[in-house]
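Here it is: the structure, laid out below.
What you see is the complex with one protein chain gone and the rest in place.
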Amino acid sequence: MLEICGVPFGGQSVPIIAGPCSVESESQLEAIAAALHEMDIPFLRGGLYKLRTNPDSFQGLGEDGFSIAKKISEKFNMPFTTEITDIRQIEKLHEVASIFQVGTRNMYNYDLLKELGKSPKPVLLKRAFSATYSEFLNAAEYIIAAGNENVILCERGIRTFVRETRNTFDINAIPFLKQKSGLPIVADPSHGTGLTSLVEPVALAALAAGADGLLIEVHNEPSKALSDGQQALTPVQFKSLIDKAELILKASGRELHGRA
Amino acid sequence: MLEICGVPFGGQSVPIIAGPCSVESESQLEAIAAALHEMDIPFLRGGLYKLRTNPDSFQGLGEDGFSIAKKISEKFNMPFTTEITDIRQIEKLHEVASIFQVGTRNMYNYDLLKELGKSPKPVLLKRAFSATYSEFLNAAEYIIAAGNENVILCERGIRTFVRETRNTFDINAIPFLKQKSGLPIVADPSHGTGLTSLVEPVALAALAAGADGLLIEVHNEPSKALSDGQQALTPVQFKSLIDKAELILKASGRELHGRA
Amino acid sequence: MLEICGVPFGGQSVPIIAGPCSVESESQLEAIAAALHEMDIPFLRGGLYKLRTNPDSFQGLGEDGFSIAKKISEKFNMPFTTEITDIRQIEKLHEVASIFQVGTRNMYNYDLLKELGKSPKPVLLKRAFSATYSEFLNAAEYIIAAGNENVILCERGIRTFVRETRNTFDINAIPFLKQKSGLPIVADPSHGTGLTSLVEPVALAALAAGADGLLIEVHNEPSKALSDGQQALTPVQFKSLIDKAELILKASGRELHGRA
Partner (left out) sequence: MLEICGVPFGGQSVPIIAGPCSVESESQLEAIAAALHEMDIPFLRGGLYKLRTNPDSFQGLGEDGFSIAKKISEKFNMPFTTEITDIRQIEKLHEVASIFQVGTRNMYNYDLLKELGKSPKPVLLKRAFSATYSEFLNAAEYIIAAGNENVILCERGIRTFVRETRNTFDINAIPFLKQKSGLPIVADPSHGTGLTSLVEPVALAALAAGADGLLIEVHNEPSKALSDGQQALTPVQFKSLIDKAELILKASGRELHGRA
């Protein structure tokens, strides 16, 4: 079974990856990590290179954020995951990331996938906006065929005609992909809904459907977030989610990692 | 709270509606109802008038099935729900149905909705193939404005680019519609997935997200079903689903109706 | 070939149906019909029964509009087409309509289609919001199988993820449906785009792709229209469209009806 820094993925114990959409400052990341650490969350996430639709939007701290991520990740002993957007980043991100995240916009970037296939680091591969299941699994195959079997799939919502939510979380994808492949799959209800009020129920649904983990955006001050504030949970809202997640997992014979 | 034949909808106790896609014969409906009754399922479903894409497909028994539905429903004391497709059926279906189901293809049939608004019978309103949340709630409003407040919403999957499943079950819709309206909402994972292997996990997901009930296609011999066999559960598969549903509901402080 | 009041559909001569979304008053319909008549447009359209998403929106004049429609249609000798939303309207609408229009929301209303199959009047059948080509052709088959072969298909745009336009006009549908069936197909770029500025180019595109006619919303004062004003053309804008349509049709060996 896939194990990352001692935490298993795809088994009875279900890990959670949480943190801000973007690393904004040391004090921001520290505040969030401290809250998550107190709840025994194993993994910290945070964007350094942000792919934003508008070239004028905040694009992430880039290399300026590396030392922040490294410092906070080590302080709380929480392995860090962040998005990689360019093959030229691989070497440098090696220092700071324990999991390479490939974002929705790069799922079809096969040249990047092939390069990550040569790395020993696990890859969290997000589904593209309108990827079929077959395309999603084939993208994973590009990484695996290049030599890296440590792939985690991530369902993060798809594009549909629905205009009231940012995306439509495809709950069918969780059992379909698990049955079709042997890969672990985590759910990102933050992007899958785009609305704070829907994150908890959809996160619980994903676990009930068999998801092997959750990827959740948590921010200490969502209203001041530089990106995606409308879908971020406060630490208090997040605590409510994981308390309920623990009960749902136990109901199906699993457990929340760190809460055995 | 809405109560149908003594069974509450929208509270802590969660009812299940199950049965075949189509009523095919007395022996078929009896075999299925007997199995469901033994599991304490409160409601029986079965199509009499089928809206089929192809005019040459089996269109349901129509009036010939009324006596079958009435007899079996009474024998097992299971209130019956069936789809109404034409305002001219209202009077006659009154005798046999305890809940009028409005199918996906008729959600925008406002003249039918207005007529059902004059009836005292509860209406289970399915979402159209590509209805936005706003359109769905407005369709319910057509019934309510005409005088009938006993409306149950039903999420049954939407049309998307995904080609591997029949529909994409929109899990976001469950919490969104509950938060936005005071109406109970049930989930139909049979149509929402179209594949037997996905019905159980998506049913559990819907309950974890807060669904107030389930609508499930059960057939004693799916491979011989005259419609939708590829998404029907056998009684044994259905028993597995409700046993797990009971645990998921308890984990969130609710219970399966009939299994208190 | 299908001929309606002497005007052929599906041949070298291409007819246009134009008029307001809703009949609002005698003076409104007269002003519009007069302008269209001067341009030799053969058919007048106008909604009497409007299916509106919101039950509180303007629902059309209903029977109050019958005498208006009849009077103006006869005055300018323009056969009238209007939407039928309920089987109980058939008999009465017979007096006023030369073509029964089945709207997007009723394409799956097979009971209505079967009743129209018993009528001698031609039926203009609009595609549902997310109907596949196969479903669309099968809906036409419900009318034909019941005895009425005078069916005209209408492509009016589909639901997609695109949020900048009301619908996405499916240009592929025009040649696909023509090749697959022997039925004439008309294009409704007003609903297919939802934006006045896109109606003309998409109308011309539909003709270049082989459409057998156009259905266009024209209003004398779009900003005061009781429905769909943002997609209606003024008579002046409409004149520009048909002048260009005439040239496009001639380029492919066809002609605009009334402009031989």
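We just call them A, B and C in the order they show up, numbering each chain from 1.
Operating definition for what follows: a residue touches a chain if its C-beta (ideal position, glycine included) is under 8 Å from a C-beta of that chain, and two chains touch if they have at least 3 such contacts.
Worth saying up front: this structure is predicted, and the values here are computed from it rather than measured.
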Partners of the unshown chain among those that are drawn: A, B, C
Sole residue of A:Q12, A:S134, A:Q179 or A:S240 that reaches the chain not shown, by the stated touch rule: A:S134
Hidden partner interface residues of chain A, rising order: 51, 53-55, 85-88, 104-106, 108-111, 128-130, 134-135, 138, 141-142, 145, 159
Residue ranges of chain C at the interface with the undisplayed chain: 130, 132-134, 158-165, 168-172, 174-176, 179, 192-193, 195, 197-198, 201-202, 204-210, 244, 247-248, 250-252
Residues in chain B touching the chain absent from view: 130, 159-161, 163
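The working rule: only the chains that are shown with their structure count from here on.
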Chain occupying the most central position, where position means C-alpha average: B
Distance from chain C to chain A - Cα centre to Cα centre, in angstrom: 49
For chain A, residues that touch 2 or more chains besides their own: 130, 159-161, 163
